[in-house]
Every structure is written in structure tokens, then in C-alpha cells.
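Heads up, one of the protein chains got dropped from this complex, but the rest are sitting where they should.
First chain written, first letter: the chains are A and B, and each begins at residue 1.
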Amino acid sequence: MHVPDGFFTATVSIGAAVVAAAGVGVALRRAKQELDDRTAPMAGLVAAFIFAVQMLNFPVAAGTSGHLLGGALAAILVGPYTAVLCVAVVLLVQGFFFADGGLTALGVNITLMGIVTAAVAWGVFRLITRVARNRAAIVAGSFVAALVSVPVAALAFAVLFAIGGTAPIDAGSVAAAMGGVHVLIGIGEGLITAVTVSSVLAVRPDLVYGARGLAKPLVLRTATGEQVVTAPEEPQAKPIRPFLVGAGIVSLLLAGVVSFFASGSPDGLERVAEDKGFLGQAGDHLFGGFALADYGDVGGIPVGVAGVIGVLITLAVGLGIGYALRRRRKVTT
Amino acid sequence: MGAGHHHQLFRAGDTVVHRLPPQCKLVAVVAFAVVVVATPRERFWVFGGYLLLLAAVAAVARVPARFVLRRMVVELPFVLFAFAIPVIGLGERVTFWGISLSVDGLWASWNILAKATLGVIASILLAATTEPRAMLLGAQRLRMPQLLVQIATFMLRYLDVVLDAMRRMKVARESRGFQARNLRQAPVLAKSAGALFIRSYERGERVHLAMLSRGYTGTMPIYREISADVGQWLTAAALPVAAAAVLFLS
């Protein structure tokens, strides 16, 4: 997924770099509030962990293998802000030290694999664990969050590609192909993320950021019987709103402001389903006349709106699963 | 992605390129990459000129071609993608050896291949002539946020330690007959990942204690400052300036 130089036009590269810088800036401030003077060593070790985990290859389908992106995993284990920092540092190191990912494409890479992945994963995860707070919900939430985050990041890539890709491929084909392959990769990502989170939960539940507030209350044994002293607070209750606002702003920037540049680039948007290659046809089979399939032109929906709708659908799916889990829990208790 | 031997990315040497302050090299390489990306794809010869410029830098820095070529494998996935573009591209088509290809797609393919390759070579030369530590000091000089530099510093310090732990787990898995064949085996890998996370996190906590024990109060002391003079900036600027000259004068 590491985008090299020359893949996007200079305008998109610069636009994405601005988004990335802003996102990392916010993450720096918030992570420091959470970890204070532990930020540097903790985030550094977690970044090394993500780098290592990205080397875990798993077979996807015949002949192809995917590797873990780790953005969702990091968001659930150490919180979304620290996760963005860690993934950004991993990408910077990969770009400058390992020549993996173009230097001019760093903004795109950090935006997609760091900010979008962590934001989507954390948003979905919070929605699910907000309605049902127990271990099963956390593991299920991790699975769905990671699963959703990968194709959404791939779709964000397709949106950027539609705005300022340098190749004359129909934007719908890109969206369908990227989305399709990445749903498969997402299943692997979701599976590994969920099992990883569950195995950490089993040994050191206190280390899982997404499981904060699961601790049992302290009990005092007094003459009159047992007495609960401190009800566990919900530490995430406050940060969630600014986070969602931030994620919303990032999405808006991506969808709205950056697509402003699109008018200057005739490549992606204007060329529509006249002469599709075979992947485009495959896309047609998959999504047919569905308005979003071609990412914005068949139904006359502008790209930005299509992106926003996609995000909303994703959130709705997450919410639905959350509710289902909560109902099941109510039945069992 | 290399197997984490980041010390193998750097080739010790004592050349003009090696001696340049890291911040100058960082700016020069990024500027070069921007010039390359901004070059219209029809300008074939200009890309050739860029390649010659990089070859000259490699020659001055005594980085052998074999070293660069071997490290270029990171580009491979996108090379494959670039080859697919003409097949699935839109617009006017030509038939070549019986395969119908998109003309625009061929151009796009060339565009990505040329620019990505030049970018990769430039990055490889940067990493080959700049010690990892110096690179971070250079980033610090360029006003990259302190905290990001520190995170990257800790990451590089502990990358080998974490990768070693991961390799030991892999050996332990495989010596008991495990092989990752399909997705059903993913949970086994994931449990290793969970264990690796706990180890990494706990090490982070111990490192923090070790720092506190030596008087750490939240700011890292800056021990080494690398300053650059005008001459060094001009030397480093030679690469992007020459590239720009090739672009505008040809």
C-alpha cells in the first residue's frame, strides 16, 4: 500500500501533506496529554512493534498475500492519537531509511494509512463498545473496526486517485478493485487484530486502551458486609467528541477541499465509463447500477458526497452490530 | 522492506556526500523528488538526465550500482501495478504483440515507473550516505517536532530488539511444525503479535523507568548539534538545482 513518487499529481501530494501535517499535529498534542513524559519511549516502542507486525504476511487468496497495516490494531491498543503518531513515524522511517514509499507521497501515505485508518477504526470500535461494554464486544469491535478500516482506506485512496491520479483508469474501477481486494485483506486484518487484542486482554487487560473502564470496582470488606468504593469512570467519554469532530474535519478536508483541485485535473473525474478495461466490467458486475459504484458520476453524485455517504454507511453498519451485541447481552444477563 | 537490518542501509565512507550535514542532504533529496514529480511525462530525455545526476552522486559517494539495485526491490509491488495500467487503462488503444493496450495507460505506466524509480534511488543514496542517527539530528535541525524525532529515535534504537524477539517467536513456532498456509492459521500469528505487543509495551515502561532513574524530567537533553555553513548548503543544492536546470534548459 506504500504509494511511490509519481502516482499522484503534485497538487494532491501537497494537499495530502497539509492534511497529514495537521492530523499529526493534533495527534502530537493529544498523545502528549495522555502519556505525558512517557510519550517518546512508549510511542517509539509501539512504532517498532508496528513495523515488525507489518512484516507478518498472511495468505489472502490464491497466490496473493497481504500484510498487516496495523493502524486499527494500534488505535485499539494505544489509542487513536498515539496510533497516528506511531504509524506516521513508521512511514517516515520507511520512506527515508528504507526507500519504501515515495518522499513526495508521504502525505498521502500518512493520511491514508495513519489518519484515515486510525480514525475509521477507532470510530467504529467506539460505536460498538459504547453500546456493549464487555470483552466479547471489545474483541468483536476490534474485528469489525479493523475489517472496515482497510477497505475504507482503500476507498480513500480511490477518491484521491479520482482527484489527482496520474493514470487513466476509470475511478470506479479503481474503487471497485481496491475495495474488493481490500475487503479480503480486511478480513485477514480484522481476524489478526481481534485475536491480538484478545490475547493481550487475556494477559494484560490494563494495556488495551480500548478496554479502559472495564476494570472491576474496588470492594471494601467491612463489618456490615461488602461495599463498593469507586465506580470505574468512563475515561473515553470526553475525548470521543473532539476526536469525532477532528475525524469529521479530516474527512471534509479530504472530500471537499481537496476535490476543489479536481477541476484542474482532467484525468480521473471526467473520463467515465466509455471504454472500461476488464476490471471496470468486473466492477459493474459487483455493484451494477448502484449510484456509488463509479464513485460519483453514474448517479450524478459528486465525489465528496459519495465519500461522505460511504463513511456514514460504514458507521451505520458498526452501530447496528453494536446494538445487536447489546441486545444479546441483555438477553443473557 | 528490509529485514530490519537498518545498519545495512548505511555504507560508511568519507566522501563529500557522506560529510555533508544531514539537514542539507534531506532538503536536497526532497527538493529533487519534487522536481522529478513535477516534470511532464513526455520529457523523456529529462528523466535520463536525472538518472545521470543520481549516477554522478553515487559515483562521488562511492556507492556501487549493485548495492542500489539490490535495495530497489522495495519498488517491486508498484512496478507490477504499473505494468497493469496499460491493460486496464482507458482511451485510445494500440495493439502490441497481440495485446490491446491503452496509449494513455502506457504513458501513465512510464510516468509512474520513471518517477518512482528516481525517487527510490534518491532515497537509497540518502540512506546509504547518512547514518541513521545523523538523519534524525538533521530532521531535528529542520524543525521537525521534537516529539516526533524522539519517537523515531526510540523506534530505531529498539527496532532490532523487537525484530529479534519476533524472529525468536517464529523459530519457536516453526520448530514445533507450524507453517502459515492459509488464513485459518492467522490466529497463531496473531497470538505471537499479542505477545510481541506486551513485550514491546513493557519494555517501553522499563525504558521510561531507566530514563527517570537518570534524571529525565520530560525533555531530552540535546547533546549533538550539527550546523551547516553556506558552502555545504550550496554543495547539497547542486543536485536539485542541476535537476531543475535540466528541466528548464533542455
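Criterion: a contact is a pair of C-beta atoms (placed from the backbone, for glycine too) under 8 Å apart; a residue touches a chain by one contact, two chains touch by 3 or more.
The criterion applied here is as follows: contacts and distances are computed from a predicted model.
J.: The hidden chain: which UniProt name fits, "Outer membrane lipid asymmetry maintenance protein MlaD", "Maltose/maltodextrin transport system permease protein MalG", "PadR family transcriptional regulator" or "ABC transporter ATP-binding protein"?
T.: According to UniProt, the chain not displayed is called "ABC transporter ATP-binding protein".
J.: Name every displayed chain that the left-out chain is in contact with.
T.: B
J.: Would you indicate which residue among A:6, A:41 or A:101 is in contact with the undisplayed chain?
T.: In the complete complex, the chain left out is touched by residue A:41.
J.: If the hidden chain were put back, which of B:207, B:228 or B:242 would touch it?
T.: That would be B:207, which touches the missing chain.
J.: Specify the residue from the set B:58, B:136 or B:151 that touches the hidden chain.
T.: B:136
J.: Considering the whole complex rather than only what is displayed, give the residues of subunit B touching the chain that is not shown.
T.: 7, 132-133, 136, 153-154, 156-158, 160-161, 203, 206-207, 209-217, 221, 223-224
Rule of thumb we're sticking to: only the chains that are shown with their structure count from here on.
J.: Whole-Å distance, subunit A centre to subunit B centre, using C-alpha means?
T.: 23
J.: Okay, in this complex, where on subunit A does subunit B touch?
T.: That would be residues 2-7, 10, 13, 24-25, 28, 31-32, 36-49, 51-60, 68, 73, 77, 85-86, 88-90, 92-100, 102-104, 166-170, 173, 187-188, 191-200, 203-204, 207, 271, 274-280 of subunit A.
J.: Per the contact definition, I'd like the list of subunit B residues that touch subunit A in the complex.
T.: 1-4, 6, 9, 26, 29-30, 33-34, 36-38, 41, 71-72, 74-75, 77-78, 85, 87-91, 93, 102, 104-105, 107-109, 111-116, 118-120, 122-124, 126-127, 132, 135, 145, 147-148, 150-159, 161-163, 166, 180-183, 185-187, 189-198, 200-201, 203-205, 207-208, 211, 216-218, 220
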